[in-house]
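With one protein chain withheld, the remaining protein chains of the complex are depicted in position.
Chains here go by letter, A, B and C, matching the order in which they are written, and residues are numbered from 1 within each.
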Amino acid sequence: MRRVKLMEKKIGSLILFFILAGAVVAAGCIGGGGTQTSTQSSASSTSSQTQKEVTLVIATPEEIEGTDIQQVSWANIVHDLIFQSLVVYTLDLKGVVPNLAESFEVSKDGTEITFKLPKDAKFSNGDPLTAEDIKKSVERYRNVSPYSEDFAVVDKIIVKDSQTAIFKLKEPAGYLWAVLASVYGAPVNVNLANKIGNEAFNRKAVGSGPYKVEEWVQGSQITLIRNPDYKTHIPFVKNKGPFKFDKIIVRFIPDDFTRVSELKAGNVQIVFGIPLEQVATLKKDPNVQLLSYLQPGIDYIMINTKKPPLDDVNIRKAIALAINRKELASALQNLVRPAYGYLSLAQVGYDEATEKELQTEYSYNLEKAKQLLAAAGWKDTDGDGIVDKNGKPLKLTLMVPLDRPVIKKAAPIIQSQLKKLGINLELREYEYSYIRKMTREGNFDMAMRAYWWNDADILIYIFHSDAGYPWSNPKVDKMLEEARTIPDFTERAKKYGEIQKAIANEMPVIPLFSEYQYVGVRKEVKGVIMGIDGSIYLNDAEIS
Amino acid sequence: MVNFDILRSGSKNISFKLGGMIFLSVIVMAIFAPLIAPYSYDEMHISDILKPPSSKYLLGTDQYGRDIFSRIVYGSRIALKVGILVVIIETVIGISLGLLAGYYGGKVDRIISFITDVFWAMPPLVLALAVVTLLGPGLTNVMIAIAVVSWAQFTRVVRAKTQSLKNMPFVEAGRAIGESDISIMLRYILPNTMGAIIVLSTLALPSAILSTTAMGFLGLGAQPPTPDWGVMLSEGISYIGTAPWISIFPGLAIVYTVLGFNLLGEGLRDILDPRLKV
Amino acid sequence: MEYTIKRLIIGIFIVLAVTVILFGIMHAMPGDPIELLAGERVSPERIAQLKAQWGLDKPMYIQYFYWLSRIIRGDFGTSMVTKLPVIELIKARLPYTLLLTGSALIVQYIIAIPLGLLAALKWNSKIDRIVVTLSIVLWSMPNFWLGVLLMIIFGIKLNLLPLSGYSGLKSLILPLLTLSLPSLAGTLRLTRSEVLEVLREDYVLTAYAKGLPKYKVLIKHVLRNALIPVTVMFFLYLPWLIGGSVIVETVFAWPGMGRLLWKSITVQDYAVVQAIIFIIALLTVISNTIGDIVSAVLDPRIRESL
Partner (left out) sequence: MKALLSVKDLRVNFYTSAGIVKAVDGISFEIAKKEIFALVGESGCGKSTTALAIMRLVPYPGKIVGGKILFKNKNLLEATGEEMTQIRGKEISMIFQNPLTSLNPVYRVGHQVAEAIVLDNIPKRKAWKKVIELFKNVKIPDAEERAYSYPHELSGGMRQRVMIGMMISREPSLIIADEPTTALDVTIQAQIIKLLSELRDTLETSILLITHDFGVVAELADRIAVMYAGKIVEMGNVYQIFENPLHPYTGMLIDALPRITKKEGRLEEIPGSVPNLINPPSGCRFHPRCPLKKEVCSTEEPSLVEVERGHFVACHLYGGGKA
């Protein structure tokens, strides 16, 4: 009995002990992380001689999946800083210019691209970067990346000498630039990856970008330190050498409100993914400048062309005509650009003429829309405001991606616009990817979707029969296949013009708008350059 | 010790009264929504987006120029619907399982208790999220999810009560005159557990409403243009800098209602539950 | 004691059942991590290929047994999203969650118990009414709403405290408050009602009758007995201590388990969700048992029944 008596006391203290232990351990671990970084920073500061080290803090909504561009399914600023593509698009996407590569040339028939590397090219860990590494990178990409097919057209890569790599293509491929000019196509240190294994490499990947991974605190942030060997050949940046920040910290802040508040409070200098409802305030904020770019792609409504009554093209066109994109835009505070064609001007292959043509044909016209419906036999006989055909009112459901804020915001407006046409539209919110799955399985009426890719080639993944969506058209298939092989930019744009008209003619997809994207930058940060597709260059950036 | 029961009886209870009044006001709001609300809840005034409170829009307008006051008024219907339906599902499951487990004991009890424990061992919000992600978002599914994660408490209470009641003389009497188990459970035991159940329900209702708002905050709420307070609030939060009224008023509406129910529940418990009667 | 052992054995089954249910739900969900992550440019074929790589093409029960056998060997598997070992993801976040929830729990008890006692002693007085009403009001607040309000007041208007993320203990304060205030109300009311009950016990009168001074009576006889359920309650909080709070961690971008869990659910990162749920369930069972033992140690009457 006395023993139990003792235990009573024990438990009491045990409780306390537990809590304290918990807290202490926690604090301990975190403190540990902290000290680690601080020692690191002092080291780097000594390397950057006298003046105290400059740190840039960037905030993004999503945490990176990993640091290895070849293993992740989407890239963000972190990867742009760790890796360096061979070439980049010009800011207006009208051409391609060297980046890592000193120079490059394309054979007349367009099936051979030769890249020249600078002789002293290095990875950020000091390993030399030769043509061999380019070859290995592409091969690894084909194995590990979800986008392995990006290089499908590359037949083989010939290593002419340590600085010359020749890409042999099965056929000319204009769309290949999109990969080569994006961070996805950037060389990674394959030897290292093989040595330490993909898992470890994904935690601390090495490329030839301006920064290298110092510490990735999961769920919180990643700290990058400058790569002193970095060199670029981009003509439109002044500073071709290492960046001006000793350190860049990228914080992952999922909550919109918090992220923006941090920018206002000056705790971060650059914020990606500014929610549109914050744009108005930030425009007024004297300490913040907003850089904007247009979505390289469009938000659209996909229609199930196999499912009555939507199998009737007239109804699809009626819906297209009943959507008032101008009102939509103003309701969304003009933070979107109405789209009538299937490409945005932030995409290679966009054609102004086509856009204008489609606009005149399909801009808002409720009367015409009503006539088309009536022609198809849908009239409001019972006067309840909803059109009906042999007693059945026209009720359709629209799948709305709840993880795409702008589209989500647009949906109720479209709902009310179609009401005017006499269509009872029901909204159903799902994860975007679920909607993609459902549309692939043809299990839907109408679905709101979007694409983001700065090359028109993206259309092939939506409209080609192989893409697996309800609508397809052999003529369009052929045109799409041809279009990707055209090397000349303007030629290609023309072709995509025809393709868009061909698609619009059957209206399996109703273009809505392209979103303006905003990056919030503190005024004290100068020299940030951004291309129309949102590609961002910090080479000349500095804190004044 | 001195016996105070006579003295204690019928002690009047402030929180009960207050809660009751709030509860009624919400009911009224829900029933007469069309009369109270100046606009319909989904009527958009694209020209009047994000307008602050004014004579035209009592509590201002939201990102679509919809009248927030009207939406809140109609929203009371959603809140009540959610709360009440969830509680009904919970009580039905809880009571039936609880009665069975408590009355029959033995294997039945062990099995049911096991199931209850299993649901007890799952983090409620997580389970709810999983269920909604499985069923797809939407009010109905949210309600199902919440009910699924929170019926266990009812079972536990009813079970305990039943166990303590089943050997009471009046129940014995019932058995003696040859009543069937079912009728004993329903006509002898159930009525005596009602006090506890009522209290539990009135307290489960507000927590159901809160859970719904939490789901709404994580983007798994009612489908637009349904004026669900939680969804309104969470959508409004992103405008908190420019148009605080969008989120503040629904927030207040939630606190008001939930507070009302909590008070009501507290009061009822003080009145019905002898353990806490002072 | 053998009662406790029996409880633990049942516990193991509970944990298994929990994992089965969640495994079921997770896999029944539309789509899977591969599809969720793949962008537009991934063709159906490639998706199928990747799925095979992760063994997602196998029937569900086989996948479950793979998972189970790995768990038994203490291997939590690899995250399909980050391609990192799950255990590593958890280790990275656990300290932060422990710090937040642990301190929230301490604060909650430190504030709630004295207030609860006070309210009970001053029963039906102004103080009591104020304390109780206040606690009910807190209790009635959606906690993300509370969090945002705190953010606006202290983070933006007053600009006193860091808004989000973890940058030193200062950034602990707001999430701490958001987390502890509402649950504080619960503990407070539990303490109060328990104390009220004990105060009406005869043995309290006895204690007075034999001449104990008031403070002795309150501490030795009232608190000591009233705190038994409150203490047991504490142990029922433990699982949540590890699980973290999805909402608060999201609002404050706190690098903890709650957010990891929520994110992993949305992208259906099976391995991660499974691992965390497994740990939480295990902990729930264990801490329930600890709760039993503690209450037994604190209350000899229960000790008999064990």
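As a convention for this text, a residue touches a chain if its C-beta (ideal position, glycine included) is under 8 Å from a C-beta of that chain, and two chains touch if they have at least 3 such contacts.
This structure is a prediction, so every number in the text was calculated from the model and none was measured.
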### Task
Could you please point out the subunit C residues that touch the chain left off the display?
123-124, 200-203, 205-214, 220-221, 224-225, 228, 298-301, 304
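Everything that follows uses one rule, which is that only the chains that are shown with their structure count from here on.
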### Query
Which of the two pairs, B-C or A-C, is linked by more C-beta contacts?
A-C
### Summary
Relative to subunit C, the most remote chain by C-alpha centroid is chain A
### Query
Taking each chain's centre as the mean of its CA atoms, how far is subunit A from subunit B in angstrom?
42
### Query
Measuring from the mean C-alpha position of subunit B to the mean C-alpha position of subunit C, what distance in angstrom results?
22
### Summary
Whole-Å distance, C-alpha centre of subunit A to that of subunit C, is 36
### Task
Specify, in ascending order, the residues of subunit B that touch 2 or more different other chains.
133, 136, 237, 240
#### Entry: Junction residues of subunit C, two or more chains touched
30, 148, 250, 266
### Task
Spell out the residues on subunit A that touch subunit C in their complex, using ranges where they run on.
4, 7-8, 11, 15, 19, 22-23, 25-30, 63, 65-66, 71, 73-74, 146-150, 198-199, 202-203, 217-221, 251-255, 257-259, 261-262, 264-265, 267, 403, 430-431, 433-434, 436-438, 440, 451-453, 458, 461-462, 466-468
#### Entry: Residues on subunit C engaged by subunit B in the complex (per definition of touch)
10, 13-15, 17-18, 21-22, 25-26, 28-30, 123-124, 129, 132-133, 136-137, 139-145, 148, 152, 193, 196-197, 200, 202, 205, 239-240, 243, 246-247, 250, 261-262, 265-266, 268, 273, 277, 280-281, 284-285
### Parts of subunit B lying in touch with subunit A, wherever the complex brings them together
42, 44, 46, 49, 63-65, 133, 136-138, 219-220, 223-225, 237-242
